[in-house]
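Starting off with a structure, shown below.
For this depiction, one protein chain was excluded, whereas all remaining protein chains were kept in their positions.
Going by the order they are written in, the chains are A and B; count residues from 1 in each one.
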Amino acid sequence: MAEYTVDCLGEACPVPLMKVQKKMETMAVGDVLVAQIDHSCAMKNIPEWARNQGHNVEIEEVDDGEWEIVIEKTK
Amino acid sequence: MSEENNNTTPAAGASTIRRASSRAPRKPKKSQLPFALLVFAVMIVIGVLLSFRSSDLAMFWVFGGCFGFILQKSRFCFTASLRDPCITGSTSITRAVLIAFAISTIGFAAIKYNAFANGLPIPGQSYVQPISLATVVGGIMFGVGMVIAGGCASGTLMRVGEGFGMQMLSLLFFVVGSLWGAHDMGWWTVNFVANGPRVFLPDVFGWFGAVVIQLLIIALLYVAADKFERKKMGITDED
């Protein structure tokens, strides 16, 4: 069970989501991905995409205008 | 109607995902509320000053503030409504945009019809644009531009407010591009725009027919968008 981080700070939509999608493809089931974002739209569309895919998702507001989206790959 | 996930703040301590790394202790967040109140006060002062010049200016200032607030709160993004189907297959914003179209269609038709029925000039008819090659080329250029710049016109303004350096730069070049476009507009008008037909749907289908047909098209697009998303995301009808 590995944990990966993608740094999407300063990236504008839809780059964060595309990076997350790309990374998720390379991961094994059970792995966890932490996406660091500061784009308020990505804080809505990444969780939405991941939940639609059936993964477990959590959002943490780590600082003013900065979030970490934690995604556990389930399939 | 919508199955959007909006629970953005998970219950504290209810974490089900086990993370390997221990989370770094967070520094306490600073509330930005005082700055918000300051900005609000500045906005009111500007509004009052504008109202001395003309009430119209103040009114548009208020409208702008409301639009900006709504756009930011809902992360409403016309770019995403057209781009996300291409990239992720998600159409939740696309469907929201369609809802906005449907509601405003009804309101606009009522206002326009009222003027028409009373023999007054129909307001806002300058927004019924001629259709020509310029519409096609302009649409494609704008479509490419908004996706790579990460924001359309309203989205760029909203993100400038949110503090994006990138969109501040793209706003500057949006202005430059507008000037460039305005410069070439004479040529485009003579060759294409002037010959383009202006099609106001009530002229074709009648007032009632136009509204019904437009709402039907919007409804069909909504269903198509929903089906498209389900197919793309591999969601089968369980419920």
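Throughout what follows, contacts are C-beta pairs under 8 Å (C-beta built on N, C-alpha and C of every residue); 3 or more make two chains touch, one makes a residue touch a chain.
Quick note on the criterion: contacts and distances are computed from a predicted model.
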Q: Given the choices "(4Fe-4S)-binding protein", "Pyruvate dehydrogenase E1 component subunit alpha", "YeeE/YedE family protein" or "Peptidoglycan-associated lipoprotein", state the protein name listed in UniProt for the chain not shown.
A: "YeeE/YedE family protein"
**Q.** Interface with the undisplayed chain - residues on subunit A
**A.** 9-12, 14-15, 18-19, 38-40, 43-44, 61, 63-66
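To be clear about the criterion, only the chains that are shown with their structure count from here on.
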Q) What is the distance in Å between the mean C-alpha positions of subunit A and subunit B? A) 25
Q | Contact set on subunit A toward subunit B in their complex | A | 1-3, 10, 12-15, 17-18, 21, 32, 34, 39-41, 43-45, 47-49, 51-53, 56, 58-65, 70, 72
Q: Would you mind writing out the residues of subunit B in touch with subunit A in their complex?
A: 4-5, 8-10, 15-21, 26-27, 29-30, 32, 72, 75, 77, 79-80, 83-84, 87-88, 90, 92, 150-151, 159, 162-164, 166-167, 233, 235
